[in-house]
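Only one protein chain is missing; all other protein chains are in place.
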Amino acid sequence: MMTERSDKLLLAVDLTGTFVFALEGAMTAIQFELDFFGVMVLSFATALAGGVFRDLLIGAVPPASLRDWRYAATAFTAGAGVFFFHHFLLQIPSPLIVGLDAAGLSLFAMAGTEKALDYKMHPFIAVLMGTITGVGGGTVRDIFLAHVPSVLQSDVYATAAMAGAVVMIAGRKAGLSPAKAAALGGVACFTLRIVSVWQRWSLPRVTAP
Amino acid sequence: MMTERSDKLLLAVDLTGTFVFALEGAMTAIQFELDFFGVMVLSFATALAGGVFRDLLIGAVPPASLRDWRYAATAFTAGAGVFFFHHFLLQIPSPLIVGLDAAGLSLFAMAGTEKALDYKMHPFIAVLMGTITGVGGGTVRDIFLAHVPSVLQSDVYATAAMAGAVVMIAGRKAGLSPAKAAALGGVACFTLRIVSVWQRWSLPRVTAP
Partner (left out) sequence: MMTERSDKLLLAVDLTGTFVFALEGAMTAIQFELDFFGVMVLSFATALAGGVFRDLLIGAVPPASLRDWRYAATAFTAGAGVFFFHHFLLQIPSPLIVGLDAAGLSLFAMAGTEKALDYKMHPFIAVLMGTITGVGGGTVRDIFLAHVPSVLQSDVYATAAMAGAVVMIAGRKAGLSPAKAAALGGVACFTLRIVSVWQRWSLPRVTAP
């Protein structure tokens, strides 16, 4: 049984991930010279679209991030913060941003996989749902900006989310508690992402003939 | 309790909004030289995607506009009308189009906010749903055309929808009847939109460094 304390911890962690992704969405919006509303939309979409889409697909409607107003409030606070204080944010060292983003990705991938399993999805589909939760927001952001989603083109990003989800499910099958399996999967996702950025790994691609 | 008469009035108003937005979608499709099917899709999407998306999010499935065939029929009639008679439509004076569009926006924003409240969403989320209902169709239209949605870039458009939704909810909290609160919110949205076009207002934006 989940205690109230662990519930609060989960919410805090989840809102932190929302805040980080919303910051990144807002900074992208400013690079593309969107107006204040555009910054808000990109904050919201980058932070929450992955989870919203997962919830629509598994039948958890209304999506969690619309049932609890604190998700939207967190995303909009981050967006407004970037809008008014972007000068300071530009001075954040890039490795810190990569680290925060990897942490957000790990968290969202684990939360998405776990929720899909709770909704009785097949483990294979749960891995997909975890990946969608992690990368869906960035994909919607890129579609809004009329770009080919960067997650389709390069980097070990979705792959890290997927690997983490696989590790988590394997951990559960091997008898770990859900919390330990999620921690293990999250560490796997985070590590793979960080190492791949550091080593400049990319997925293979085929050169069009 | 809603009388049958007010029900019929609401449907008539709703279908009018659908017709206006479908006209605009079709005219955009013709500017982009889409074929007959493309014109139909853009009519349908511009008119109905906002409401469809709201209904998916609040769990009102199937969406209202797919439960009652008259919504789709209205959108397609408008689309076919534009396809065959676009020469005449191009002569409609631009202020009339802006006025009709602002009326459609006001109506959709009020209807969306009200429906979200009916589905027990938090007022803050209901404002979001009203805004999505108003601007979702135009956003999907722009994504189909591989453009950054214009609503993210300029103009007081989504802001007008959002302001109208806030006024409506504030009116209810202050004790107005739902009908009066909706009328007040609709007038606020309409007025803000018209004045902002007339005065060429835009939302602030940050210049990328």
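We call the chains A and B, going by the order they appear; numbering starts again at 1 in every chain.
FYI, contacts are C-beta pairs under 8 Å (C-beta built on N, C-alpha and C of every residue); 3 or more make two chains touch, one makes a residue touch a chain.
These figures come from a predicted structure and were not determined experimentally.
Undergrad: Based on the whole complex, identify which of B:L9, B:I92, B:A146 or B:V195 touches the chain you can't see.
TA: Going through B:L9, B:I92, B:A146 or B:V195 one by one, B:A146 is the residue touching the chain not shown.
Undergrad: Out of B:L23, B:A72 or B:M110, which residue would touch the omitted chain in the full complex?
TA: Considering all chains, including the one not shown, the answer is B:A72.
Undergrad: By the contact criterion defined above, which parts of chain B meet the unshown chain? Give residue numbers in ascending order.
TA: Looking at chain B, the ones touching the missing chain are residues 29-39, 41-42, 52, 56, 61-63, 66, 69, 72-73, 83, 86-87, 90, 143-146.
Undergrad: Since one chain isn't shown, list which residues of chain A touch it in the complete complex.
TA: Residues touching the hidden chain, for chain A, are 56-59, 61, 119, 121-122, 124-125, 128, 143, 146-149, 151-154, 158-159, 202-209.
In this text, only the chains that are shown with their structure count from here on.
Undergrad: Could you give the separation in Å between the centres of chain A and chain B, each centre being the mean of its C-alpha atoms?
TA: 30
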